[in-house]
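One protein chain omitted, others in place.
Our next item is subunit A:
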């Protein structure tokens, strides 16, 4: 029986090979990405399904290291003339990509040249506006957009006598929950990943206060940081106090702290909505997802959170036929069905309204409580202060935020000193960027 099955499988495999149009040359589309673990499998599946859906093009996804590594890699490749067709760039690199004229071809242009319909209005506004140039043209294709949400360990909540079905909605509630968790013997009640993104950037939009001038940089290169406001100061001081009392435990930069939540060491964490897939697969406890906490006395809060994640850029200098393949692929991954599937699988935001509605209709949000948190935080009417943040030299500004905030958690600087230093050092970088890119 076993042998027979194997033989049948082999024969089928051979047939499939024979049926493959070897004579018909497929056009290869190189796609560089930075997705790891469960998200890396997702990217590979997307390419495989697309390749199986048609015969003309073959998308080849290649992992090129973290976001921070793949972009310089692409820069070097571009200079050497060996850049990929599609490059996944994180949101922090958006301003750099936009300012580098002639490197990327706007997505709208690629679709138009390929003769494929492209309607920008199907994209969720807060997502689309982030990747749209001041002239209204969409520059890159939103791919894995995420936002900041709050995760908590329901088992730990139960053990501490807290209501496991309701995450804390405000910062004062976070503090009291953390105190109870600590009292119940938890060593790390609260931590945060991506501290600059969650505690300064998203925090600003969520409270409808400016992170930077010029509509957070969307309206011009002469934007300057504005995070030394009383509200920012209050929040960082609050976190510093929590840190002193052992209620907030600093676990490192970037997404490093996420591991301490999955392992059960930390009971609450603020991080990307894209972390959900990892939690779902690896957490050995009941978990809850809730909206980012806010200060209830701030008028206008909660507004909406800003997006993170990455988009797909089309790099210039390739053959028209290849761009047609890119356009076909983009059309495929933007279709409501594929979008909805991706969203449900990864926890990244649905980037089109249709995908959101499709997911809603399928009953997914009811079956998976918490998976709609990120979406509901985003699908709101945005204001000029909350539309998104796009600044030059942004990777370095994030690092400055890390450096200065670490000194607050370590007790070396006061919150005020750190925020003033972030603004001063960040603005120097913004001036430098403005100067390097002016007149374009």
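The criterion applied here is as follows: contacts are C-beta pairs under 8 Å (C-beta built on N, C-alpha and C of every residue); 3 or more make two chains touch, one makes a residue touch a chain; residues count from 1.
One rule holds for everything that comes next: contacts and distances are computed from a predicted model.
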Per UniProt record, name of the chain withheld from view ["ABC transporter ATP-binding protein", "NADH-quinone oxidoreductase subunit J", "Transmembrane protein" or "sn-glycerol-3-phosphate transport system permease protein UgpA"]: "sn-glycerol-3-phosphate transport system permease protein UgpA"
Of A:68, A:113 or A:322, the residue in touch with the unshown chain: A:68
Of A:40, A:172, A:252 or A:336, the one touching the omitted chain in the full complex: A:252
Which residue of A:36, A:82, A:100 or A:137 touches the chain not shown here: A:100
Per the touch definition above, residue among A:79, A:284 or A:381 touching the missing chain: A:79
Positions on subunit A where the hidden chain makes contact: 68-69, 71-72, 75, 78-79, 96, 99-103, 188, 250-253, 260, 263, 265, 393, 395-396, 399, 402-404, 406-407, 409-410, 412, 425, 428, 432, 435-437, 440
